[in-house]
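Note that one protein chain of the assembly has been removed; the remaining protein chains are unaltered in position.
Each chain carries a letter (A and B) given by its place in the written order, and its residues are counted from 1.
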Amino acid sequence: MVTSNFFHPSIGFLMMAVVLPFLPGNRRWKWLLLIPPLAAIYAAFTNQPGDYLTMTWLGQTLKFGHVDALSSIFAQVFAIMSLAGILYALHVDDKGQHVAALLYVTGGFGCVFAGDYLTLFAFWELMSVGSTFLVMLNRTRESVLASFRYFIYHTVGGLFLLGGVLLRHKATGSFDFGPILAASAQPYDFLILAGFCVNAAVVPLHAWLPDAYPRGTVTGSVFMCAFTTKTAVYVLARAFPGWEILAIAGTVMAIFGVLYASMENNARRILSYHIVSQVGYMVAGIGVGTAITLNGASAHAYAHILYKGLLFMGAGAVLYSAGTQKLDELGGLAARLPWVMVFYMVAALSISGMPIFNGFVSKTMTIYGAAADHRTFVALGLELAAVGTFVSVGLKLPYFAFWGGKPTDWKRELKPIPFNMYLGMGLLAFMCVLQGVCPEILYRYLPYPEAVGEFQPWTAWNVLQASTLLGFAGLAFYLTRKVITPHKALNLDFDWFYRLIGRALYWLISRPAAFIDNIWTNVWNVVGLRGLMGSARSSVFFDKKIIDGVVDGSASGVKGIGVIGALLQNGKLQYYLGLMVVLALGLFAFFWYGVL
Amino acid sequence: MAELNFKFAYIWPETIFFLLIIYLFILTCVSRKNPALAAGGALVVVPAGGILAILCAFNSFYLEADMFFGSYRIDGLSQFFKILICLGFVVAALNSFRQPTLSVEKRVEYFLFLTLSAWGLVILSSGAELVTIYLALELSSYSLYVLIPVRAKSKAAAEAGLKYILFGAAATAMALYGLSWIIASQETTYIAKLAGADWSLAGNPLAVMGLTLFLGGLFFKLALFPFHFWCPDVYQGASNETAAFVATLPKLGAIIVLIRLATFLKPDLEITGILALLAAVSVTYGNFCALAQKDLKRMLGFSSVAHAGYILCGLVAGTAEGLAAAAFYAMAYLLMNLLCFWVISRISQDGRNLTYDDLNGLSRRSPILAMCLAAGAFSLVSLPPTVGFIGKLWLITSLWGHGYDWLVIVVCVNSAIAIFYYLSLVRHAYTEDPIGPPVPEGSPEGTLTGPIALTDASAYSHAGALFLGILVVLLGVIPGPVYNVALNAARALLP
Partner (left out) sequence: MPDESKKSGFLGTFLDAQLTKERVRTWRIVFFVALLATVLLAFLIPNHHPHFGLDKYPAFWAAFGLVVGVALVLFVKKIVQPLIKRSEDHYGDL
């Protein structure tokens, strides 16, 4: 199949995932893991817009390579993140985790480039499976149970999507993946929206995120934080721009996330609630739907992947080294894990929107866009969430993890952190600073270039406003630092409802089913079994004596004929030549004269 | 166009092969002192050249030209077969690198003749005129005659080589005689011009008989009954690797010529009737004889007689779909057989002939080789989802309804009969206990003894088997693109 210059980044990851289990055991295969992300980076920066890799299969047109400005920017950041994630995970010897991560990334790229709903659904489910294993392979009871809940929940989300897609096809006759207008929305569009919102962790469908992400492997959660939710943001941006309900939902998510993050004790759960909050920014931007907020949502997604990945890497490094991620058990680690602290703070300041880091150039664009569209409550809500972000992720988490008001803890045993983890963190930190200082390298790739000029991040007022806001938020933290101290607790979230529904369904199905099954078993034992055994005996007789007799007999007969036929091949050349001539001329003659 | 019309850019595959031949020839002359080094050089250059030729053939896919006064035709069909021949050549050459029965001094010459034979077949793909076809056929045949006896200390190989030469000589003499009758009656040898002539027995008996004799020479290459008698003996006598080449590539050459000639074989002609009859007898006879075989290469020899019959079914129908199906099945045949021979060559580490019992325990020794062998066997039986299934399906559907329904029934019944001996391969590889002395006490779990334990289970052998195995299954699941190419090429011949 000769295609024009389009290399689908998924191919590298998929091939690597297929080949990896067969590679021999010594550690040299780890170097090969770097090839797919590097190829993906190359592809993401050189792919030209267009429709590639269309294939007809069973009567449907599948488009695997829909490249435009929106998918290009997401592909770029996915590629960079995949490189950082794999660098971070190089020390892992468990091939299963690598295969799961590779399949997961394959799904992510596949979704970004999908041009029709069928392709999207296939890669959506692949992502779901890959990420389930990233949680399960942590191999603790907690993680395995969490992975099951995650998988069930995402399967339900996928079914919403599938239902919507199929109904849509029945109504419109096409699987094409493009913008849907809010004014003409049908029930099936809402189903598709629900499916997307599950992966985007829209409140109230979000509770899987803080349930599963803290329980994944140290390296697996780094991958997960980037791909599932941002793929959902991408598909929402493509299909549902300008839907009012998303603007409201996004603002609710932003505030909800920071509220819970301020309460939590588990470091990675704080970050997970944060993902809900930050994705809220993006969803709100998509909901407002102007060119500048869509740019803002894309820019924010790009920056978010980078700094959220770095945050998870930092928290993961602490978990790896100290053995725990609970903030009330940590503290006094700044002097012992100084570089982890530095990299973490780079990400923390990025996520808060401090000037010099990339959050400043992306987050403010969304808020500015919302304000420019006269959406006061959205803009204020997002600013509120910005304050909360800084307080919980930017200050609370690092303060209690690295300082906590305690002196440096020299007695605690810390596992040395492998160099590749620092490399991964360094790569992302570098990108965060680079984008913050030169926003043009991010703005260049935004999907709506005409709106880029409206917003300049590096004005005196913007810098001052951001610094002031963050500074006084810091003061708020300082004043309430005794109140915000984390304690061990589980905070009820919407998963209480999910478990309730799950248990109710289980009870509903199993009680009547068990009752009927009981009756049926009795009937079967008395009546059915005897009848079955009797008919089985007569079938055996029929089969053995009659059928086998015929079949085996005819088979040996055929073989016998074969043996006789093979006797013609007696090895003597003169017989061969003679037979050839006689048979050939005989057959020809039969035909020429017999038929005529 | 009756002009020279020489376009160098269109014949890159042939040129690459020619350059390879020159290189190998010079290498044979200068490598007396250090044959191992020369063999190493050939090891790199030959597959590289083959792959390069494949790429060039891909590049020239949509070109069309009549060169050398209309006797050399570049079109979709010729390029399709060139790609197949180059691919088969690369795989067969890679297969021949580890040949236990080939001494180091003879290696470079071995590859020289292998390349010469492939070159002849490549030229054959483009032949549009009967004398060109004949010459190319002879070029490829002579190169192969030399290779058959090259098997260390084997009288059987020498005997096989002699049979091949003498049988081939008789067959080509017959073909030449037929060619003379065609020239006498039709006064031209260009296929394009022959297509418009009268080919009915009542109208032009000399031409019909001449064509039938000429086809006899082609049927010898194809191993169709009754020109097949050399086939099992030669496969059995030649070394495993040589048999891999002989079993697959010359057949492709014969098939493309038959496809070109099929443009003037309408279903109601007598010639077509003869083809159908020969196909039916070939299929039946080949299958029945294969049932009785114990030696694997002999079995594959008889099975190739049957497959020759299957391919001919596509030509009998007289439609473009039939020709495309025949071309597609030729590709399928190439892949399936190369796969089986690859596995056989890897199992036979001392170069001896294998029987069914030698496959016992393969699934324990090398699960990947066993799985690929199973894929090849399923494909030969035409079980879904392999390429053999889809190929045979298209052959049958293109044949049904053109007056040869009896042939379709014969093909189906024989496919069922063939299940026994093909699936015996799988049965022996997976379920039978390996032959060999009992494993000594205290050996690790899964140790095997006996001949099967020597099987080459290196990455090289697995890579080759997996490549072919994946192709066999992949083309069975997604056959559309390749079949469309063949169909377009066939439609250009037979609108």
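In this section, a contact is a pair of C-beta atoms (placed from the backbone, for glycine too) under 8 Å apart; a residue touches a chain by one contact, two chains touch by 3 or more.
Just so you know, these numbers come straight off a predicted model, no measurement behind them.
Peer 1: The chain left out touches which of the shown chains?
Peer 2: A
Peer 1: Among A:N47, A:N138 or A:S262, choose the residue that contacts the chain missing from this document, as touch is defined above.
Peer 2: That would be A:S262, which touches the missing chain.
Peer 1: Touching the hidden chain in the complete assembly: which of A:G323, A:P338 or A:P512 does that?
Peer 2: A:P338
Peer 1: For the chain left out of this view, which of A:M15, A:I248, A:L414 or A:V437 touches it?
Peer 2: Answer from the full complex: A:L414 touches the omitted chain.
Peer 1: Sort through A:K488, A:R530 or A:K572 and give me the one touching the missing partner chain.
Peer 2: Considering the complete complex, A:K488 is the one touching the chain left out.
Peer 1: Per the definition of touch given earlier, which of A:V387, A:A451 or A:A566 contacts the omitted chain?
Peer 2: Here the residue in touch with the unshown chain is A:V387.
Peer 1: Over the whole complex, note the residues of subunit A touching the chain we left out.
Peer 2: Against the left-out chain, subunit A lists 141-142, 145-146, 258-259, 262-263, 321, 334-339, 341-342, 371-372, 374, 376, 379-380, 383-384, 387-388, 390-391, 403, 407-408, 410, 413-417, 460-461, 464-465, 467-480, 483-484, 488-493, 499.
Keep this in mind: only the chains that are shown with their structure count from here on.
Peer 1: Taking the complex as given, what residues does subunit A use to touch subunit B?
Peer 2: Residues 1-2, 56-57, 555, 558-559, 561-563, 565-566, 568-569, 571, 573, 575-577, 579-581, 583-584, 587-588, 590-592, 595-596 of subunit A touch subunit B in their complex.
Peer 1: Taking the complex as given, what residues does subunit B use to touch subunit A?
Peer 2: My answer: residues 58, 162-163, 166-167, 170-171, 201-202, 208-209, 212, 216, 225-227, 229-230, 232-233, 270, 273-274, 277-278, 281, 285, 287-293, 302, 417, 420, 478, 480-481.
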